[in-house]
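Written out below as C-alpha cells is the structure these notes cover.
The complex is shown incomplete by one protein chain, all other protein chains being positioned as in the whole.
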Amino acid sequence: MTRINELPVTEDMNLVTAVTHTLRQEMQRDPSVRVMGYDIGPIGGVFRATEGLFDEFGPERVIDTPLSENGLLGVAVGMAMRGERPVIEMQFLAFMYNAWGQFIYNLANLHQKTGGAMKVPLTIRATFGGGIKPLPFHSDSTEAYLMHTPGVRVVCPSTPAQAKGLLAAAIRSDDPVVFLEHTKMYRSFREPVPVADYTLPLDKCRVVQEGSDLTLIAWGNMLHYSIAAAAAVAAATHASIEIIDMCSLAPLDVAPVLASVKKTGRCVIVHEARRTAGPGAEISALINEYALEYLKAPVKRVTAFDVFFPENQIEDAYLPSPGRIKSGIEAVLNYQF
Amino acid sequence: MTRINELPVTEDMNLVTAVTHTLRQEMQRDPSVRVMGYDIGPIGGVFRATEGLFDEFGPERVIDTPLSENGLLGVAVGMAMRGERPVIEMQFLAFMYNAWGQFIYNLANLHQKTGGAMKVPLTIRATFGGGIKPLPFHSDSTEAYLMHTPGVRVVCPSTPAQAKGLLAAAIRSDDPVVFLEHTKMYRSFREPVPVADYTLPLDKCRVVQEGSDLTLIAWGNMLHYSIAAAAAVAAATHASIEIIDMCSLAPLDVAPVLASVKKTGRCVIVHEARRTAGPGAEISALINEYALEYLKAPVKRVTAFDVFFPENQIEDAYLPSPGRIKSGIEAVLNYQF
Amino acid sequence: MGEKKWAEVRPSEDYFRILNPDGSVKDGAKASVPEVSREELLRWYEVLVETRTFEAMVLRLQRRGVLSVAASSRGEEACGLGAAAALQAGDWLFPAYRQLSAVLYWNAPVDRIMAGLMGNTPEHIREHLPLPPELPHSVNMMPYPIFLGAYIPLAVGCALADKLNGRKHVSLAFVGEGSTSEGDFHDGLNFAGVLESPCVIIVQNNQWSISVPASRQTAAATFAQKAVAHGLPHERVDGNDIFAVYDTVKKAVDRARAGGGATLIEAVTYRILDHNSADSSAVYRTEDEAEYWKTLDPVERFEKYLFNAGVLEQATKTAIEERAEKRLREEIDRGRAVPPTSPDDMFLHHLQGEPGWSVKHQRDELACELAGGNPFLDMTGEGVQ
Partner (left out) sequence: MGEKKWAEVRPSEDYFRILNPDGSVKDGAKASVPEVSREELLRWYEVLVETRTFEAMVLRLQRRGVLSVAASSRGEEACGLGAAAALQAGDWLFPAYRQLSAVLYWNAPVDRIMAGLMGNTPEHIREHLPLPPELPHSVNMMPYPIFLGAYIPLAVGCALADKLNGRKHVSLAFVGEGSTSEGDFHDGLNFAGVLESPCVIIVQNNQWSISVPASRQTAAATFAQKAVAHGLPHERVDGNDIFAVYDTVKKAVDRARAGGGATLIEAVTYRILDHNSADSSAVYRTEDEAEYWKTLDPVERFEKYLFNAGVLEQATKTAIEERAEKRLREEIDRGRAVPPTSPDDMFLHHLQGEPGWSVKHQRDELACELAGGNPFLDMTGEGVQ
C-alpha cells in the first residue's frame, strides 16, 4: 500500500473529478475495466462522473445501456464472471431497489454458490445521500440493506484523495464492491490528489483525529459535519474527541472502533440513514457486546429519522446537522452514571 | 381487543391450518379480501395454506397469477389502493428480493407520497426461516431489510392461536403488513385455537414468561428454542428468565423491552437472521441508548452467522439451537463486572 | 456498438395519422376525424396553451432559483391531452411527468401543483389550499411516479379492482419509451393480459431517455410491438397529432370499458427541450434534430386546423392566451404564497394509527431540537424533555 503523502505530484480535484480521473487511469491500466450504465456515454453521467471517457475509450469500453438497473447489474455480473471488470453507475442508490434480485442472487452470491470457482470483480458506483434538494428517492442512504448482505464490500469515501485510492482498490478487487458517492460532496470542496496511481485498503476505517474523551464515528458527508461539530465542542470545552471515518462499511472494520471506545468510554455514531436497523445499530450493538465494561455513557446515534426522505422544504430538518451532532456529543460527554 | 381465553369453542390447529382457517374466516367476513399469488389456486399453495379456498370462493377471490413477485406485488398494491384487501402469498421470503422496487416504492411509500390520501391495506404472507432443509434461498430470514423500511408493519407469530389473531388484524389493518410464517413451524405442533373471530394487536410484543434475572428476546421458531433453552438453564440454576416474544418487529415494541431489561439488567437476543445489521442490532442499540445504567452484563446476540444460508448438510450448525441459546444465557447470566 | 456518438435515427412514420403537419387532414383520413364539439375543440386548444404557458413560467422560476428542478413536455403536449380527453369522469389517470396537459384537461389545481414543485408536503398543501378532496366530474389522478415504470402494475391492479366490482371505469397510464426497459413495464403488461384488466398503457416515445436514444433502448423496431410479448393489441400513432391520439386512445378505452381488455399504444413524438432543468442536451444531440421536429409541432398543427376549420380566429386565440396567462399567474402566486412546510410533517402518514415507539421518540427529538434543546438527553427512554 502506497502512502499517499509520499506521492509528490498532485492536482486539485473535487470528488467528482477524482472519480473521473481514477476511472480514466484504471481504464488505461487494464483493458478489462469497462464503464457501464445508462447515461454514462456521450453525456458522461448526470453528474458528469464519466465525462470524456466515451470519447477516449469508445463504445466498447464505455457502454451505454437500456434503462434497467436489474438488467444492467445482471449483464455486468455475467461479464465480470468472465474476467471483465465492469464499473457500473447506479444513477441513484435507490434505483438499485429494482435490481435487488440480481444484487443478492448473482452479484453477492455467485462466488459462494460456485464454491469460489467464479469471481465477480464488479464495482457499483452509486450516488447517495441528501443535501442537494433533488426529487424524492434521490437522496436515500440505505447502506444498511447492503451491510446486512454477505458477499459484497461497501466503502464510502469522504475526500477526493480517499475516493481515488478506494475506487482504484474497488476496481482491482476480485470481490464485488459498492462504492458510495455522496451527491452533496461531489463539488463541495477540492483537495490535492496525487496524480500517480495508488490504492487504499477497502477494509480499514480511518482515524481522522485522535482523542481521549469520546469516539465520534461517521462517514461520507456526515464526517465533515462531525468534524465541524467536534471542533465546536472542543472549542467550548477542551474535550478531546477521537473521530473515526467509517469508510469501510462492509465488512465493518470493528477492531479500531472497539479499541477507541475502550480508550474513550464514550461514543456517538452519526449517519444519514434512518435509525432503526440502520448502520449505527450494528456499531452500537458491537460496542455493547465487546466494550460494555469501558462505557462511561450510553452510546448515542445521531441520525436521520425512521421516515422516507422528506420533501425539499424540510430535508434540512431530517438530516443530521453539525448542530444536531454537537448536541449528541454534548449529551454523551456530560453524562455521569 | 378480545381476550383469547374468553372464547370457549376451540379447534386444534397447527400453524398452517390456523392460517387457512383465518383466511377463510376473513374472506367470508369481507368480500374485499382476495387471496393472490402463483400456486395459490387449485393446489392451495406449496404449503397448502390456501387449500380449499379456490373451490369455496372461486377465481375472482382466489387469484392465481403469473410467476412474477414484482408484478404480483405491484398489481396487488393497485387493487389495495382502490379498497380491496389483497392477501398475497410470497412463496418464500427471499423471492421478494425480485419485488423490492414495488415493495419500497409503492407498497411502503404510497400512503406517505399521497399525504395519506391513499391507503394500501395489503397483507403479504411470506414463508421464511430455516430447519426444513429445502433448497438454497428457501430459508432466508431477512426481516431486517423490512424493519429498516418505513411505512410497513412486520409481524411474526409463533403459535397457531397467535397466528390467527395477528393475521386477522393484518388483513383488517389499513397499513401494509408483512406476516411472516415460519416453514419449520407449519406443522410442528397444534394447539386449541378459538373458532370465533378475533384479532391481536399488531404492535405489541408478548411477555411469554416473567422473570427477574435475564431478558430473553426471540420470535418465530426461535421463541420455542429459547423457551427450551431457558427451561434448561432454569432447571440447573434456578435463574428467573423473562421471555419476550418479539412478534411485532416493525414498528418494534420497544417499551416492554426497556422495562424488562431495566428490571433484569441482562439480556440475550435470539434470531435466525444474520447478525450484522440484523434485527438484534437494533434491539441491542436501543438498550444501549436507554437502559445502559441498568445493565449488569453485555447484551449478547445469539444468531445465525454473516453468511448466506448454507447447504443442507450444515444448516443445523448455522441456525441457533437450544444449546447455543443456552450458552448465550449462561454467558450473560454468569457475567460479573 | 460501433458508433462514436449516438446518431438519432428518425423513427419510422409507419403510424396512424389524421392531421398532417400543416394542419390539413391526411388524404383518406377524413372519416377518422373524431366527432368533437366546437366547444371541446376550443377546450383542447386552451389546455395546450395553458400547458405551454405554465411550463415556460416554471422553467423561468427554476432559473431564478425558486424551485429545484423542472421538466417540460414542449412538443409532446398532444399525447397527454389526446389521451386524457378520451377518458370519462370516474376513470383513473396515471401520468408520468410529461403529461401536464392531461391533468390540466381534467382541472388539476395549478396552485397545488406549484406548491408541490416548491417542495411542500401534500398534507401541508391540502391544508393551505383547501379543495373538495375529489374534483367533481373529474377523473382520479395519481401523482407521477419517481421510479420509472413503477405505476404500470398499479394501473393494472387499479383497473382490475374496478372490473372485479363491476364498476365500468378504465385506468390509463403513461410511460416514457426509456421506461419500457424496466421490469415493471413487462410485469404490468403480462398481468394485464392474463387478468384481462381494463386498462390502456401509453408509451410516449419522445426519442430520448435523458441522453440515451430510443434506438439504444431496444432492438425492437417499435415500442408498440412490445405488446406482442403479452398477447395484447397494440397501436402506433403520430403523437404530435391530437386527433390520431384521441381517436386511437378512445377506441382502446371504449374497448377496455366494454370488457375487451388492455391495449398498448405507442405515441411517437419528440422531446424538444432538455430532459429537465439539470440537463444540457447539446452535449449529446444536435440542434438540427429539434429543428426538424419543430416542423411537426402538435400545437401549431392543431391551431392551423382550427383556423382552417373556422373554429378559431385571431381574437379568440388572443383571448385564450391572455386568460391563460392571467389565470396561471394567479395560480402560481397562490402556490408560492403557501407558507413553508413544518418539519414535523415528515412524520405524518407512514402508518395509520400508532407510529410506534421509535418514531414517536424521534418526533419528540426533532421538536426538542427545533425548540433549541438537546434532544439526546433522554438516557432512560422515558422521553425527550
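Note that the chains are named A, B and C in the order they appear, and that numbering of residues resets to 1 at the start of each chain.
Everything below uses one rule, namely that a contact is a pair of C-beta atoms (placed from the backbone, for glycine too) under 8 Å apart; a residue touches a chain by one contact, two chains touch by 3 or more.
No experiment lies behind these values; they were computed from the predicted model shown.
Visitor: With touch defined as in the header, list the contact partners of the absent chain among those displayed.
Guide: Missing chain, whole complex, touching shown chains: A, B, C.
Visitor: Identify the residue among C:R74, C:H169 or C:R216 that touches the chain left out of the display.
Guide: C:R216
Visitor: Write down which of C:L232, C:A290 or C:L348 is the residue touching the left-out chain.
Guide: Touches the omitted chain: C:L232.
Visitor: Among A:I40, A:I171, A:L252 or A:A281, which one is in touch with the chain left out?
Guide: Checking the options A:I40, A:I171, A:L252 or A:A281, the one contacting the hidden chain is A:L252.
Visitor: With the missing chain put back, one of C:D184, C:D238, C:D279 or C:D297 would touch it. Which one?
Guide: C:D184
Visitor: Considering the whole complex, not just the chains shown, which residues of subunit B touch the missing one?
Guide: Residues in contact with the chain left out: 38-39, 41-44, 46, 55, 58-60, 63-71, 94-95, 97-98, 133-138, 275-276, 297-298, 300, 302, 305-308, 310-314, 317-318, 323-324, 327-328, 330-332, 335.
Visitor: Which subunit A residues would touch the chain omitted from the figure, given the whole complex?
Guide: 34, 60, 63, 65-66, 68, 70-84, 101-102, 105-106, 111-117, 119, 150-151, 153, 173-175, 203, 250-255, 258, 262, 286, 289-293
Visitor: Mind pulling the subunit C residues that touch the left-out chain?
Guide: 1, 181-184, 186-187, 190, 193-196, 216-221, 225-232
Methods note: only the chains that are shown with their structure count from here on.
Visitor: Take the average of all CA coordinates in subunit A, do the same for subunit B, and state the distance between these two points in whole angstrom.
Guide: Inter-chain centre distance comes to 32 Å.
Visitor: For subunit B and subunit C, let me know how many angstrom lie between their CA-based centres, rounded off.
Guide: Roughly 40 Å separates the two chain centres.
Visitor: Please report how many Å separate the Cα centroid of subunit A from that of subunit C, as a whole number.
Guide: 35
Visitor: Could you list the positions in subunit C whose residues touch two or more of the other chains?
Guide: Subunit C, residues with two or more chain partners: 121, 146-147, 183-184, 350, 358-359, 379.
Visitor: Check each residue of subunit B and list the ones that touch at least two other chains.
Guide: 101, 105, 112-113, 150-151, 250, 252, 289-290, 292-293
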